[in-house]
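Structure in structure tokens, see below.
What you see is part of a larger complex, with each chain still in position.
Naming follows writing order (A and B), and every chain is counted from residue 1.
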Amino acid sequence: MSGFTHFDDQGRAVMVDVSAKAETDRVAVARGRVVMDPATLARIQEGTTAKGDVLGVARLAGIMAAKRTSDLIPLCHPLMLSNVTVDLVAAPPDAVEIEALVKVGGRTGVEMEALTAVMVAALTVYDMCKAIDRGMRIEAVRLVHKSGGKSGTYEAE
Amino acid sequence: MSGFTHFDDQGRAVMVDVSAKAETDRVAVARGRVVMDPATLARIQEGTTAKGDVLGVARLAGIMAAKRTSDLIPLCHPLMLSNVTVDLVAAPPDAVEIEALVKVGGRTGVEMEALTAVMVAALTVYDMCKAIDRGMRIEAVRLVHKSGGKSGTYEAE
């Protein structure tokens, strides 16, 4: 037995059958970070107040992306998310920290939705700053909390 | 002058006007990695040959996501990509390395398309293995090569 739930016994990709799972309240929190030149972060911080709102645009992109998760991740179930929040904070001297929280009342967890929100928010930061800093890196995208569902609560940090 | 190209002089988010740019052949290459428990990597490696094809599914998800980039990243231009390749290779003991290459003949670069392909491929690896390893992390997503366009060639590694 492989332990994979996305392959049947002949190794073919399938969506997991969740029709027998209970609808419960589920929450997932994911985090990640964009590491950049300190000068870029300074520009973002100035921009947030005076010249433009990189973090505000990225927040919105992350929220919208969470709703598209099942279009992007082949074996994800479509879900009617009841809440998505995305936070981006400057972490001087050289990073933007991102956290996404997603809630659903449904039959499968929302880890992928939270991770997708973090990723697209991070990519949006990259897109908006790439003209001044091509060397930015997206790091440490991971699940930090999960609750609800049969597998119980997961707490990473 | 802020240096940002996505904000006008009042700080409002705008798409960059590329109507005066030349259509040239442009290429971008991005890389990233999913770090995991060595036992998870072993499962993926077995699966590729016998039980299922995590890396094959992720490759396809990455290719398809590259085509959706302008839907996800708010200020990205729609582009008619002429080529997308995504490679995932096991990097023992504990990682899957991902590289995406995107080509276009157009007025803007394809960095975001390459980064999006890497991201969604990485998220798909996470999705397909999360039942056995919730602690996986996506690391070091970055641009490694860019050519074409006025800003010339960028080579990171």
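We take it that contacts are C-beta pairs under 8 Å (C-beta built on N, C-alpha and C of every residue); 3 or more make two chains touch, one makes a residue touch a chain.
Bear in mind that the values here come from a model prediction, so they are computed numbers and not experimental data.
*Asks:* If you can see 2 copies, how many does the complete assembly in this structure contain?
*Replies:* The whole assembly in this structure file has 6 copies of the sequence.
Just so it is clear, only the chains that are shown with their structure count from here on.
*Asks:* On a C-alpha centroid basis, what's the spacing between chain A and chain B, in Å?
*Replies:* Roughly 15 Å, centre to centre.
*Asks:* What residues of chain B sit close enough to touch chain A in their complex?
*Replies:* Contacts found on chain B: 2-7, 11-13, 32, 43, 46-47, 50-54, 57, 60-61, 64-65, 68, 71-76, 111-112, 115-116, 119-120, 122-124, 126-132, 134-143, 146, 154, 156.
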